[in-house]
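All protein chains but one are shown in place.
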Amino acid sequence: MRYQELFPVPIEWLQDSDRSMVETISLWAEQEVKSKRLEHKEDYEGLLLPAMRKLFLDIGLQSMMLPEELGGGGIDSPDAAVTTTAVLEQVAAADSGIGFLFANALALQYALAISPNKSAEPLKEAAPVFTGGDIALCSLVLPAYGSDTKERPRYYGLDYPATAVKTGAGWVVSGGPARPQCCGATASIFGVVCDLGDGTPGMLIVPAGAKGVKKGKPFKKTGLAASVNADVTFKDVKVPGSALVLEGIEALRAVLSWYYMACAAVCAGSLQTTHEILQEWGDTRVIKGKGQVFKENPLVASLMGEIGGKMGTSRLLTYNLARMLSRPDVYGPAGAGSLHVSAISAFKQVGRMAMEAMDNTMELMASAGYATEWNLERYWRDVKTVETYVVPETVAQTCMARQYFNLKQL
Amino acid sequence: MRYQELFPVPIEWLQDSDRSMVETISLWAEQEVKSKRLEHKEDYEGLLLPAMRKLFLDIGLQSMMLPEELGGGGIDSPDAAVTTTAVLEQVAAADSGIGFLFANALALQYALAISPNKSAEPLKEAAPVFTGGDIALCSLVLPAYGSDTKERPRYYGLDYPATAVKTGAGWVVSGGPARPQCCGATASIFGVVCDLGDGTPGMLIVPAGAKGVKKGKPFKKTGLAASVNADVTFKDVKVPGSALVLEGIEALRAVLSWYYMACAAVCAGSLQTTHEILQEWGDTRVIKGKGQVFKENPLVASLMGEIGGKMGTSRLLTYNLARMLSRPDVYGPAGAGSLHVSAISAFKQVGRMAMEAMDNTMELMASAGYATEWNLERYWRDVKTVETYVVPETVAQTCMARQYFNLKQL
Amino acid sequence: MRTIDDFTRPLEYLSPLDRYLGEIGRKWADTEVIPIRRDFDEDWEHHKLIEPCFRSLQAEIGFQRMLFPEDLGGWGLGHSGYMGTGAARLFEEVARADSGMAVAFGVLFWPLVMICVEPHVNRRLCEEFAPMFMESRPVFAANAMTEPQGGADIENMEIVGGSTIQTTAVLEGDEWVINGHKLWPTNSGGVADLFGVVCTTNPGSKDPDDLAFIFVPAKTPGCTQGGPYEKAGMAADKNSDIWFDNVRVPSWFRACGPGLDALYFKEVVSLGNLGSLAFVSGAMMNVWEILRDFTSETTFRGKPLKENDDVAGVLANFAGGVDIIRVLTYQYARMLDRPDLYGDRWSEEIVAKGRAYKYFACDKAVEDLKKVMNLMGAHGSDRAHDVEKHWRDIKIVQLWMGGKQLCQMEVARWFYECETL
Partner (left out) sequence: MRTIDDFTRPLEYLSPLDRYLGEIGRKWADTEVIPIRRDFDEDWEHHKLIEPCFRSLQAEIGFQRMLFPEDLGGWGLGHSGYMGTGAARLFEEVARADSGMAVAFGVLFWPLVMICVEPHVNRRLCEEFAPMFMESRPVFAANAMTEPQGGADIENMEIVGGSTIQTTAVLEGDEWVINGHKLWPTNSGGVADLFGVVCTTNPGSKDPDDLAFIFVPAKTPGCTQGGPYEKAGMAADKNSDIWFDNVRVPSWFRACGPGLDALYFKEVVSLGNLGSLAFVSGAMMNVWEILRDFTSETTFRGKPLKENDDVAGVLANFAGGVDIIRVLTYQYARMLDRPDLYGDRWSEEIVAKGRAYKYFACDKAVEDLKKVMNLMGAHGSDRAHDVEKHWRDIKIVQLWMGGKQLCQMEVARWFYECETL
């Protein structure tokens, strides 16, 4: 039985085109990543970059959500939510790090091409970067903890990574060193959330090559080998007026809702491979010197049951969120309080369940759980990194409480 | 904002008739239960029985799922899954115990009127009990832990509460003392899961008044005041051939899938009232002698965020299960392995999350959490009782592992 | 067969009284309480069944005297150097039978700690109140702390000092005149003969000198109590409202005096946390006994429950948890018995660590109880097995004394030197 049938979601939401895309991506996963792992481990040049080229350029994910008339894949309606969720699940099953990079691209392209607040000019400006035939990594730069206690506008208590000041027709972006969500050292463009001066949040597209953009030295992190990350400083970076892709809290929340959905899909996808690894372990391992097949031991089985339950629930939560985001006509705008908080909640729950399921799987596999040879521990490190990067738990909880219990001050 | 909007589910699955029913039931909840609580607490005669009369007879839930031609409400297609879930959520919001009794009726009526394995005769035989104008409580009697180690056919390691032997046109049911799911002392009919002799499970309808049915003395339990429960013994109870409402493992699993859905809805509904209680507490309480409104304290808020997340997830899981059960054409039969295990998983997760959310709410309310005056602790006791009654955790985990990891022996 | 005595205790810490206290407590529990405790829930209002159990424990055996000096008829536990470990053992045995009784019994010593324990023995008040506790009936005392507004803020001394206390004490001549309204004290609802009342001598002040701990005999004119509240469990522990309407007591009924009342009141918190730990330990050991028997007699997959690996996994987690909680309980008891090594019982460090152990033990116990209830199926919520009883009771222990959040703040303040929490 296939993973998708073992852990059913409302398939009525999937179109045939989605299904065939899933097939394409899982073929890519097998041929370009999984089969080459023993040889290349997590090598960036040897394994991940070539795989990304195939995926982003040859298969075309990089421009999937841009309109056809601009050379994109034309999946530029809210329906893209379900499609990209199904796609991301398969990408992450191959490599959660690549999935995370795609999640960032997706969030940015949503702002450019799908958001109700989109406008033609920024889209036209940015499209060539994605359709130009070169790999174009991108990253969001989001509000984060700060380092001083000065009074200033903050986003749910977090400092804006930069400020943007309108000067004539353009903007001047200053701030940092800030930590991008991913590939600060390799990204072509950044979607930087800025304080537009009066505390209004906006997102501006800042090309990595723009004058005044300084990339720090790549730093080490626990996972996400596909993301070569470095802190970035913006020193009076001049960008055109069209760099402002969104303005205002609701528009920003809409982008984040999609981003959380994409990151939930990354976690859910990692569980698909976790299941594959544990199934093989459980089938072949023998314990207690009684020739008892591992999975048939009741204690092992009880944990496998819990693990499976979390796999199924993670898929359900992710696809439900995708469905709600794909039908603003039914469920309202992605930036509205209730949907935005549903997105935060889904991501936090899926991230947590994914970690629990992987932690338990590692416990069942004992030393094979942490030996790189078995390939489980890389997903475990990656998903933990995603969980920590996307939103600090404190902020997620505050946003949820604010909505669910009508807070006024926090 | 209403609870349903705070914690959205795929509303595309709800019909207008469902929505109006929800309104009717919540009106009943307010008038017949919540408004009378301070006076009657959990009194059976004074509060619960009258409320059940209104609900089951006047409003007509008792026969809701029977065909119109037999005097029922005619909601006798699989669509009933979503309808009854929405209804049960509101019933349980008023009293989780009454919700649990209805869940038992629902499971039995599914077997009689909706299951693909239903047959006309048992339905015709049983219908009058529900449509006769008297309150007719019913209870499933399910396999449970045993008290000896004899070799005999078991259901996932559990002993059958009784055996049924075919004698001429009828059956002779023997077994017990067995613990019914609910109201062993007050039920009119039992749906007894029996070993049909060769280890094949079947469910037989045994009228409480039948010769040989002995009810024990009502026993004390932690919650579910609406369920006056007692152990039941079946001493050579003769029932007609039509008493056999289902036969075979898949048919039994189908009934249990619906039962798990209903019990998940009971847990989800209890959370609705939990939210109401916590919201009021959070709005009115002041702490730290600083005039800080309770809910605006960051630590309180962080816990409120977690609580809300679990409320939303519980609703989502319950409605997704209901949807899948309502469309066998799309998701397959309710008794098939994957759907049955999805049902077990959903119930276990919802039950667990409901307990976590209530436990955390009690922690926030400190002594008001366990004082009966605040009405929270009764739901906490009820839901815990439901969680323990419906399926032992060991069995749930084994069933899930069996499906998710392809076990052969357990 | 294994018994609860197989659970670990730091043997080097035990008081010379340990065996004696343990055996008496165990016998009392097994013969007088456990056989009838199942009906305590319905006895919450009138204590027809519960009162006789208190009578034998406190008056006949005489445990209610133990804190007072020997020459006043007490057992001198207050200066024995073994108050902590001795109390822990006794509380475990009582809570094994019924946590509600353990709470009511433990709390009777709470106000007495202020005057019976070295280095702050108030000899005159000991002489004044000792006779009351030598009577041949169960005698209770209670701490009147919590108030309608602010609730546990009274226990939240670190942050609000006494500034939120609304109950006032005014010195008129050689008498305190007390006015105020208290909620929730254990042993209120008509049970206690003596209250220790937390008052302010200067409303709104944070100055420790203005917090007064004053003794008020329950029969003093102007002191009235409401009826007990109905709760999810702990029927033996009566909680209610107390009103003080121009209540007059002699000026020397103040426990330790300006500054010292506030200081030593923190010791009351430490002992409350030790008590909570012992209640959890005792109740959990009883659940373990029940589980041991239940999982041996009940079968699953044609084997005794406990012989199934998945069941054994849950059982192992439970037993391990009990052992760990018990070790912590005695470690903390020892820390209170040896201030020379660990610091004063009222020091911020000891208070904070007691909070940390208490809320850990309660959270762990509640989680583990939930899991064994799920394991037991319908029997888990069946009152016939008493597991659900301990679950309801321990839940209450988890929530009392200000609840978890207050504990977390005190722990964070001490370990991280937070300044504005």
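Every chain is named by a letter (A, B and C) in the order it is written, and numbering of its residues begins at 1.
Here is the rule we go by: a residue touches a chain if its C-beta (ideal position, glycine included) is under 8 Å from a C-beta of that chain, and two chains touch if they have at least 3 such contacts.
Everything quoted here is computed from the prediction, not taken from an experiment.
K.L.:
In the complete assembly, which of C:Leu57, C:Ala88, C:Leu183 or C:Val411 touches the absent chain?
P.N.:
That would be C:Val411, which touches the missing chain.
K.L.:
In the full complex, which of A:Met1, A:Leu27 or A:Ile287 touches the chain missing from this view?
P.N.:
Hidden-chain contact among the options goes to A:Ile287.
K.L.:
Just to verify: which one of C:Ile61, C:Ile290 or C:Leu421 makes contact with the chain not shown?
P.N.:
From the options C:Ile61, C:Ile290 or C:Leu421, the contact with the absent chain belongs to C:Leu421.
K.L.:
Going by the touch rule given at the top, which residues of subunit A touch the chain that is not shown?
P.N.:
Residues of subunit A in contact with the hidden chain: 41, 144-152, 154, 157-159, 179, 219-223, 285-290, 297, 299-300, 303, 355, 359, 362-367, 369-373, 377, 380-381, 384-385, 387-389, 391-394, 397-398.
K.L.:
For the chain that got dropped from the picture, name the residues of subunit C it touches.
P.N.:
The list for subunit C reads 1-2, 6, 8, 10-12, 288, 292, 295-296, 303, 306-307, 309, 312-313, 315-317, 319-321, 323-324, 327-328, 331, 334-335, 338, 341-342, 349, 353, 356-357, 359-360, 405, 407-409, 411-421.
K.L.:
Take the complete complex as the reference. Which residues in subunit B touch the chain that isn't displayed?
P.N.:
297-302
Going forward, only the chains that are shown with their structure count from here on.
K.L.:
With chain centres taken as the means of their Cα atoms, state the distance from subunit A to subunit B in Å.
P.N.:
Subunit A and subunit B have C-alpha centres separated by 38 Å.
K.L.:
Once you find the CA centre of subunit A and the CA centre of subunit C, what distance in Å lies between them?
P.N.:
50
K.L.:
Please set out, as single numbers or ranges, the residues of subunit A touching at least two other chains.
P.N.:
Within subunit A, the residues that touch at least two other chains are 298, 301-302.
K.L.:
Give me the residue numbers in subunit C that touch at least two other chains, ranges are fine.
P.N.:
Only 301, 308, 310-311 qualify.
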